[in-house]
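A single protein chain has been removed from this complex, and every other one stays in its place.
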Amino acid sequence: MSKRKRYLSRRPKSTKALNQAPGTVTYVGRKENTETILEVIDYNADSYERHSNQTPEAAFKFEEETKTTWININGLSKTKEIEKLGKYFELHPLIIEDIVNTNQRPKIDEYQDYFFIVAKMLYYKDDGELENEHISIVLGKDYVLTFQEAGGDVFDGVRERLSARKGRIRSRGADYLMYALLDAIVDHYFVVVEEMSDKIENMEEQLLSAQPSDEITFEIQELKRTMLRIRRAVFPLREVVSRLEKVNSELIQEQTVNYIKDLFDHIIQVSENIDIYREMSWGLMDMYMTTINNKMNEVMKVLTIMASIFIPLTFIAGIYGMNFEYMPELQWKYSYFVLWGVMFVLFLLMIFFFKKKKWI
Amino acid sequence: MSKRKRYLSRRPKSTKALNQAPGTVTYVGRKENTETILEVIDYNADSYERHSNQTPEAAFKFEEETKTTWININGLSKTKEIEKLGKYFELHPLIIEDIVNTNQRPKIDEYQDYFFIVAKMLYYKDDGELENEHISIVLGKDYVLTFQEAGGDVFDGVRERLSARKGRIRSRGADYLMYALLDAIVDHYFVVVEEMSDKIENMEEQLLSAQPSDEITFEIQELKRTMLRIRRAVFPLREVVSRLEKVNSELIQEQTVNYIKDLFDHIIQVSENIDIYREMSWGLMDMYMTTINNKMNEVMKVLTIMASIFIPLTFIAGIYGMNFEYMPELQWKYSYFVLWGVMFVLFLLMIFFFKKKKWI
Amino acid sequence: MSKRKRYLSRRPKSTKALNQAPGTVTYVGRKENTETILEVIDYNADSYERHSNQTPEAAFKFEEETKTTWININGLSKTKEIEKLGKYFELHPLIIEDIVNTNQRPKIDEYQDYFFIVAKMLYYKDDGELENEHISIVLGKDYVLTFQEAGGDVFDGVRERLSARKGRIRSRGADYLMYALLDAIVDHYFVVVEEMSDKIENMEEQLLSAQPSDEITFEIQELKRTMLRIRRAVFPLREVVSRLEKVNSELIQEQTVNYIKDLFDHIIQVSENIDIYREMSWGLMDMYMTTINNKMNEVMKVLTIMASIFIPLTFIAGIYGMNFEYMPELQWKYSYFVLWGVMFVLFLLMIFFFKKKKWI
Amino acid sequence: MSKRKRYLSRRPKSTKALNQAPGTVTYVGRKENTETILEVIDYNADSYERHSNQTPEAAFKFEEETKTTWININGLSKTKEIEKLGKYFELHPLIIEDIVNTNQRPKIDEYQDYFFIVAKMLYYKDDGELENEHISIVLGKDYVLTFQEAGGDVFDGVRERLSARKGRIRSRGADYLMYALLDAIVDHYFVVVEEMSDKIENMEEQLLSAQPSDEITFEIQELKRTMLRIRRAVFPLREVVSRLEKVNSELIQEQTVNYIKDLFDHIIQVSENIDIYREMSWGLMDMYMTTINNKMNEVMKVLTIMASIFIPLTFIAGIYGMNFEYMPELQWKYSYFVLWGVMFVLFLLMIFFFKKKKWI
Partner (left out) sequence: MSKRKRYLSRRPKSTKALNQAPGTVTYVGRKENTETILEVIDYNADSYERHSNQTPEAAFKFEEETKTTWININGLSKTKEIEKLGKYFELHPLIIEDIVNTNQRPKIDEYQDYFFIVAKMLYYKDDGELENEHISIVLGKDYVLTFQEAGGDVFDGVRERLSARKGRIRSRGADYLMYALLDAIVDHYFVVVEEMSDKIENMEEQLLSAQPSDEITFEIQELKRTMLRIRRAVFPLREVVSRLEKVNSELIQEQTVNYIKDLFDHIIQVSENIDIYREMSWGLMDMYMTTINNKMNEVMKVLTIMASIFIPLTFIAGIYGMNFEYMPELQWKYSYFVLWGVMFVLFLLMIFFFKKKKWI
């Protein structure tokens, strides 16, 4: 299957559920048949528990303790269970709608008792495809909820640090956990952007090579599209993090603010990189254009050289192929050999002319 | 009729009524001869009535009750009846002018007792044409007026939810109804933008195909124009909704604000999509250019190969067609066959040369 | 005279009077020899008088009454009379300078007793040329002064409404008159922009036609220039009107503000249109480029087809024109006819090859 | 010397003195060996004195009087004398540095007792070269200092008005003088921009002419560069003047503010013109490109027509040049003439074909 075809088959179809009442909870993503799996991590500086595959009800009892509780939900298609969670944590109906609406752009909503954050997780799956996964984070007093479209995420580092008591993560509260999760997401943006940079450079290589594939215009166009999609995933997060930095709420502790500032720095940096590679990608079509024209130039030179050398010589041969009765040269004994000589001199002159023009 | 012709015939003609006193009510749209039809929906949490085809006077009696009243007017050419309505609801003369001026851009005007909102409804009609319909909404205490250019709109979902008591729409007031109507409009922007995305991708396909139609430059130009027109319909609405979100008026209830925020989110999202597809459409002309040049390259290669092979061979044949009396080769018995051999070798060399250059 | 030449002859010459003291009153426009003509319209709700061709002194007596007085001055080259007016109405010397400086961009200056507004009047003259006329408006208590470069303006509608007692114009004061005048100016922008839109579409048509004129690059460039000039005339007026809307002065009555808001709406709308057509005009050069290249492609195809068919056939003919003594085919009886057959088959193969490539 | 060479020889060399302590006074301009010349103009409403070629010490005595004193310094390479002046007027060391640093961009520094303004003087020298001269203005109580790189400036009009008692310049103070000087500078921007406009139009002419010079790409690139440099000289001055307008200092009298507003207007206007011509210059390369391609089209048409007509005819001639023993046509008496006829018909058909395609 050509790249072009594969691309088209991957294209998401119409994505907004129409004519529905606002607040209706309908999953519109592409991972319809994944199960909804709950994982609970409950910890404080001294203890650490991890429970996979819980029912919502089982998860609630962890939240009631004073430890920090991270409930991670994979799979959004079973909206019932998500509504159950929403009811327990008293989430606004529109939040539940946003959790399952995978088209929702990154944003932050501040409610009295919790913050609701939407972000986009970009990472490469095992088969090398770029995954753009919708993720929602609810930060409450002592708990963090994360909702993902499917299993597989960028949080393994965070989990490891939690279990290994590495760094300061265990002794800080839920706000630091939320920061750590966002930090992991932003860190993966760097990886993805790096990959885009490699792709652009590979394309530059290919464009200058002898025989750029005919599909390269298509690939350039697709690259631009991907850039724009990454941009759309990343840029709104800047406002989200900037808002987090400035918000005045007891949900965010004083000592976490410096870390959020650092996170903001990183996201500005990745945004700048995206814009640089975007500008680079603009140049690709121009490069291709000059490559095509250079090749055409070469083709024309071969034609011109061949034609310019042999057309006059053929003309001369044509002259002496004429059947006039009185053509004095025809009778001379060495005419033929003299003619060869003349032709050879003409040939050399032509070669010299083209050499001087640097066409050969 | 070619696409180009159809497009031209569709083009609206001079659209601003000139030299008229401000406040003069003249319909400038294209649907001159549609009738003006009134539809009244009168509801509260417990009851629901729908009356089509009413006279303005009949409609007024519904408004007098405490229920929420939605009066929808289809057809703006009979300006008399609209003025009658305007007088009853005490609308400012400039509002009446804006209701029938289909060129008015989306905006919000806040008056003491009502809000006046202009928006553009984009949807596909049954014949597949994109309809850009001027719509005006007046939100008052307990009533919503909507003015449309013609029958056919994007509000069927709202009507259904109203009649079916689905969702919270029946128990909320006129402000929620207005929100629901705007939400329906914005939802259809997504459909339209999705369609634009499909069109762009179809064009990309066509541009890379063997024989792109000659009209494609025209279609690209028209696509850009459509993008700009959609943009113009959608972008000003952002300010309108943002204003609604921040306005401090008893016309908008506290609990509706969250929904308007959500609406604002959606409209930002559709704006971002529009800008992405707009940027994609910029690349189309470049793609077409490279396609043309690639094709020219191919044409030139065929010419160059044919000419480069046969012109030298013809020259050789020309040589032995000369009539010199003394040409030793002519008498040798196997000259002719040797010559065929030489020519074949030359032919092979040429083929080898072009193969190495990857031209064949 | 070609379009190019006409364009060049029309180009304004150096336009800023140099090395002059600021406040020096020198007319720098192109209509040097037009006379300065005064017209006075004096009206209130009940009465209406119109006096053409007045001396400044005669005009002053109208102003002294309580009626609203509109003094319109056509022709700016006789700066003496303008200075006389300026002295009577106590205008700042810099205002007088701006009135005759046709290069002054649209602006508003707020003085204690009057507002000074500069705008650009765009309209089509009888000969189809676009006129960009400098107009200054002074709004005072009970009077409006307008200064135009020459006769012919866009105010006929206003004059008519004044004399015919149409609309509310007669019963409102000088501020409403000023609004009506600005509204008439802005209304004509729509006409001009509509015309630009037509020009762009005509050019698109021409670009896709068989034989686009060689002057079309020039025309595209000129179109862009005109767009930029219209833009420069229109865009600064936005700030002027926006300022008028917000200004807190007894010169502007409460009830006029809504009308000015409406005017602001219109000017935003015309600005948006200008930017759309500007963006459209950017695409014209690209369209032309693809058209040229498509044509070149066609030319090359004809050449390639002719050469590819006949060069090999000529080669074959050349072979049997050789004078070798021993060429067995020459003696065979049906050689000639067989050869015709072979050639015809080759010809068909070529045609088939080009058909498959869709070149014919 | 070609334009390209001249341009390169004119290019300024490395311009920032490196590794120096801040505040070090080193002239970095190109006019190393010009002398430093002082000129003093001392005036009030009644008297006027002008003294050229003064020593700094002599100049100080004028300042001590109550009259307004304008000290103009031409030539910045003798930094000693400038430091002497600086010490007398108590200028900050960084100001002295900025006076001689010709790379300093336009700016305003407000100190307690004086304002320091940097601007760029653009004007055409007698040999037609565009001069970009660094100028510094110090406005103090009762005095104005101006520092120029070399003799020759745009202030002759101001000097004349001062000596001729023309306008209000003599009766106003130092602030009005400063305004008059800035006004003279800005007035000359109009001249320069006008000249750029002429250059662009000349280039457009040349690009559409039969044989655009090969150096035109270079000239377009140089034109863009010049535009950017003018822009850099002019645009920062907007902030300077805007600051002057708003500053609340006893150095600027109330009555001068209106003049500064007018100056601001002018500089906005020249900025807009610059941006228009800049946008126009972007189109030049595209115009050149279409011109080249149009010419190539013409070349290809000539080739195609010649080849398409004569290659088939040559083939026919080749047929009857074959030496087959049995070719019936050869014996027929009128074959030769019939063949001429056939060829002529073919020729006419070809001509007709190309006429229909509008290639001839």
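As written, the chain order gives the labels A, B, C and D, with residue 1 at the start of each chain.
Going forward, contacts are C-beta pairs under 8 Å (C-beta built on N, C-alpha and C of every residue); 3 or more make two chains touch, one makes a residue touch a chain.
Every value quoted in this text rests on a predicted model; they were computed, and no experiment measured them.
Chemist: Which of D:L130, D:I268 or D:A317 sits in contact with the chain that's absent?
Modeler: D:A317
Chemist: Which listed residue (D:T66, D:Q112, D:N248 or D:Q331) would be found touching the missing chain in the intact complex?
Modeler: Only one of D:T66, D:Q112, D:N248 or D:Q331 touches the chain omitted from view, namely D:Q331.
Chemist: If the hidden chain were put back, which of D:H51, D:K78, D:H92 or D:K357 would touch it?
Modeler: Of the candidates D:H51, D:K78, D:H92 or D:K357, D:H92 is in touch with the missing chain.
Chemist: Among A:I37, A:L130, A:M327 or A:M343, single out the residue that touches the unshown chain.
Modeler: Checking the options A:I37, A:L130, A:M327 or A:M343, the one contacting the hidden chain is A:M327.
Chemist: Which residues does chain A use to touch the chain missing from this display?
Modeler: Touching the missing chain: residues 156-157, 160-161, 166-169, 179-180, 183-184, 187-188, 190-191, 194, 201, 204, 207-208, 258-259, 261-262, 265, 268-269, 272, 276, 279-280, 283, 286-287, 289-291, 293-294, 296-297, 300-301, 303-304, 307-308, 311-312, 314-315, 318-319, 321-327, 358-359.
Chemist: Give me the chain D residues in contact with the hidden chain, please.
Modeler: 4, 8, 11, 14-16, 18-24, 92, 94, 97-98, 103-105, 107, 109, 210-211, 214-215, 217-218, 220-221, 224-225, 228-229, 232, 285, 288-289, 292-293, 295-296, 299-300, 302-303, 306-307, 310-311, 313-314, 317-318, 320-323, 327, 329-331, 333-336, 339
Basically, only the chains that are shown with their structure count from here on.
Chemist: Could you report, rounded to a multiple of 5°, the rotation needed to superpose chain A's C-alpha atoms on chain D?
Modeler: To bring chain A onto chain D, one rotates by 145 degrees.
Chemist: Are the two sides of the chain B and chain C contact the same residues or different ones, given that same means over half of the numbers occur on both copies?
Modeler: Result for this pair: different.
Chemist: Where the CA atoms of chain A average out and where those of chain C average out, how many Å apart are those spots?
Modeler: Chain A and chain C have C-alpha centres separated by 43 Å.
Chemist: Among all residues of chain D, which ones touch two or more of the remaining chains?
Modeler: 321
Chemist: Select the category (line, ring, star, complete, other) that matches the graph of chains linked by touching.
Modeler: Shape of the chain contacts: a line, open at both ends.
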